[in-house]
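Left out: one protein chain. Kept in place: all the others.
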Amino acid sequence: MSFQANVSAEAISVRQSAERLRILSVLNDLHLKYKSLQDGRVADYIPQLAKVPPDLFGICIATVDGQIFEVGDYDYLFTIQSISKPFVYGLALEDHGRDYVRTRVGVEPTGDAFNSIIKLDERSKRPHNPLVNAGAIAMTSIIKGTDPTDKLNRLLDLFQRYTGHSIFADMSVFMSERTTGHRNRAIAHLMLNFGMIDGNVDEALDLYFQQCSLMVSCRDLAVMGATLANRGVNPLTGERAIAAEYVRDILSVMFTCGLYDYAGEWAYRVGLPAKSGVGGGLLAVVPGRFGIGVFSPRLDERGNSIRAIRVCEGIVQEFGAHIF
Amino acid sequence: MSFQANVSAEAISVRQSAERLRILSVLNDLHLKYKSLQDGRVADYIPQLAKVPPDLFGICIATVDGQIFEVGDYDYLFTIQSISKPFVYGLALEDHGRDYVRTRVGVEPTGDAFNSIIKLDERSKRPHNPLVNAGAIAMTSIIKGTDPTDKLNRLLDLFQRYTGHSIFADMSVFMSERTTGHRNRAIAHLMLNFGMIDGNVDEALDLYFQQCSLMVSCRDLAVMGATLANRGVNPLTGERAIAAEYVRDILSVMFTCGLYDYAGEWAYRVGLPAKSGVGGGLLAVVPGRFGIGVFSPRLDERGNSIRAIRVCEGIVQEFGAHIF
Amino acid sequence: MSFQANVSAEAISVRQSAERLRILSVLNDLHLKYKSLQDGRVADYIPQLAKVPPDLFGICIATVDGQIFEVGDYDYLFTIQSISKPFVYGLALEDHGRDYVRTRVGVEPTGDAFNSIIKLDERSKRPHNPLVNAGAIAMTSIIKGTDPTDKLNRLLDLFQRYTGHSIFADMSVFMSERTTGHRNRAIAHLMLNFGMIDGNVDEALDLYFQQCSLMVSCRDLAVMGATLANRGVNPLTGERAIAAEYVRDILSVMFTCGLYDYAGEWAYRVGLPAKSGVGGGLLAVVPGRFGIGVFSPRLDERGNSIRAIRVCEGIVQEFGAHIF
Partner (left out) sequence: MSFQANVSAEAISVRQSAERLRILSVLNDLHLKYKSLQDGRVADYIPQLAKVPPDLFGICIATVDGQIFEVGDYDYLFTIQSISKPFVYGLALEDHGRDYVRTRVGVEPTGDAFNSIIKLDERSKRPHNPLVNAGAIAMTSIIKGTDPTDKLNRLLDLFQRYTGHSIFADMSVFMSERTTGHRNRAIAHLMLNFGMIDGNVDEALDLYFQQCSLMVSCRDLAVMGATLANRGVNPLTGERAIAAEYVRDILSVMFTCGLYDYAGEWAYRVGLPAKSGVGGGLLAVVPGRFGIGVFSPRLDERGNSIRAIRVCEGIVQEFGAHIF
């Protein structure tokens, strides 16, 4: 309903340069402002995670027209952890369609902490949503493939489409999670008990641990977010990573369930679809505009990167990106 | 970043007429389509509510530029019930500012049913959010005013600004709720026990029961929604109903907590800030565009109007209004 | 099935004297041993309770043949608080019979702390047992009487039969509990909501607060316990305090539900029907043998008198009184 006057291409170019400078300046300011913030603790539930240098700090914005803005340790590789969940959910939607997937997982937030005791919706025989561990394992367990290797390759392809380059796993993190992931193993057996998943539990868990141990940079997260912001097409490569019709599904659950029991606060203060991981990453999406990737490994007690949350708040304030 | 060509005023006018016709046509179709849907039950926890003719069905859209589209029983008056909660939350924000209000109520969804047993966040000494009964009572209890009458008048003024006309209460519903609202009385005493509210419990409950028994039409709901869509200014009267800075607060909690334990499903399928009431009303907001008001008294087991949910899904599909 | 030889009356008398001396010696030893134990805190949720001198310490044993053994502050009067609950439960059983009473309250332990959030068995529409606050209020609410005064007099008569003398209330504790008992008021309104109680909530709560503020000594507790140990007949007065058929009901719930979430530990270590009160009293019953009353106002975090628990453990060890 709004109308804008014609403008010359030259004027646009000038304006774009100014905007580029402003974005870079905002990111630099935020990086400087929060670099001194050393609250929180690096995740240490497996030794491999505890080894990450705690001071690392990178910020990246990737726009839907393919521009990249980055500052700090933007290319340091860390494990994607839970940030993989919404993307695998999207693949499950592509593999099986919305109707079937909805029989295996709900879309309701739980209000629970990330490390809460197992909580399953026994009535509906579904995990609450695809971003809690139970739901994520259920999604991983239905990814199509002829055998475990094929399924893993399909996941690697998926993340390659989203990031624009090959993706690798941190094998020591994988082995470590596989050995110590007793809670996830408990969740899987309990879902088996309730008929929420079927098939080979050990294979599904292996694939899930592999997916969590994939290595990304915050630049990758920004591009992945930009791909969602761009309705499924990677703005760097022009390749479609996910069918457009399922982008809304992914963004909706990220919005309501993306930050554990901080979800309501996040929706209130930042107001963007997002997902955090205990590796220190945070990915947020400004639909139609850009993706945000932040990396800083010190976590609050909810398992979210402390600096990353502050940076997102800052970006939202500067660019009016809150969804409301 | 999008650019549109200059267009003549005449062309605009023609296009607007066509758009008007299309909107009316969509509403008529939805009304026709769901008129035969007779699932669900009228709320009967108090006798007054059970008396509402169950077949009533009205739909209204009010746009931010002041247009009204309405069909069916659009001017039938019913009690606003829980739909009053986000608006009183806004008044509390205006009365006390965000910082103080946040000490009295959170913004986290609970995942609980509307009739769930009392659940308070004992750790934070705050109700979870302003749209559960506990949080709503806490908000009502801090509305400023020299005495009970003054506080009630301030609420009436508030809803007058939002609807554009005087508002009245259904006294028999008020008396009925006051007499039988044992659960709400229990909630209030428990909050008193935890120091979550202070002052006179009976006065606060009276004001709360009064607020719930205010009578509105679905046309009123649409205009109230349009006022929020218009960042706080009533598009019919031009009067500001709420400071622009608090609109985001209201919309955020409506989005994550507006439909009880259907909140995640609603965010997923409809994707709009909304609030339902057991009187049969449903209000939804398409930010920057329009407000939706629907009235149909038959409720699902979650306490939401069955037809109203379907109508909102239809409107969102037709007009691409899902927030993602 | 055991057989004992004939013995002369004289020999019995000598043996009894020796036994008397031994009991007194045990009580003195325990009093001396635990007098220096100053762990725990006096209840302070109402100012009146906090005023009790924390060092007070009395122990009393009353046998079913009417002997009294006492040491320390055995005649200091404190408020009976929750120790009144099993006795009022017995009166409710006499007033209405087992079948009716069982429709109003269950007999299942809850495993909850004494100050836990309200928890009601919504399925059965009954409080879990008569020793949680909800169940106790439900029992008090059905005590027969023509009016509030008559009901109170019936309670006073009840405790007079159990103790053998007139009983009085601490009015300042009563007024204090009445003013600040928000949680109990919440419980009562919630039960009203679920149809678990009926009638006048404020009257029932007044009677409940009165019952809790009755003043007893640990000597009284011992005699009350001995009356239960003696199948309902006060061994001092020979008066029946409760019909014999209901003594088993009272002892059963005291055994499984008497010490809040310490009930299992208590059954394991002490193994006697018992009830504690936040006033610092503890009453235990050795069926067929004797009653124990202990008073020491410092409580553990579960609301049980710390010294009293130790004393009971000591008595059980010395006299082999554990039920198994």
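Think of it as A, B and C in the order they're written, each chain with its own count starting at 1.
Keep this in mind: a residue touches a chain if its C-beta (ideal position, glycine included) is under 8 Å from a C-beta of that chain, and two chains touch if they have at least 3 such contacts.
Since the structure is predicted, the reported quantities are computational estimates derived from the model, not experimental observations.
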* Give the labels of the shown chains that the missing chain contacts, considering the complete complex. => A, C
* **Hidden partner chain, touching residue among C:Leu30, C:Ile46, C:Ala263 or C:Cys312** => C:Ala263
* Which residue from C:Gly72, C:Gly164, C:Pro273 or C:Gly314 sits in contact with the chain not drawn here? -> C:Pro273
* **Residue touching the undisplayed chain, where the options are C:Gly40, C:Gly58, C:Pro86 or C:Gly106** => C:Gly106
* Missing-chain contacts mapped onto chain A -> 117-120, 122, 182-183, 185-190, 192-193
* **In chain C, positions touching the absent partner** => 2-7, 65, 106-111, 128-129, 247-249, 251-253, 255-257, 261, 263-265, 267-268, 271, 273, 287, 322-324
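As a convention for this text, only the chains that are shown with their structure count from here on.
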* **Other chains in touch with both chain B and chain C** => none
* Asked: By CA centroid distance, what chain is farthest from chain A?
  -> C
* Centre-to-centre distance between chain C and chain B (centres being mean Cα positions), rounded to whole Å -> 51
* Asked: Taking each chain's centre as the mean position of its Cα atoms, how many Å separate chain A from chain C?
  -> 57
* Structure fact -> Contacts with two or more other chains occur in chain C at residues none
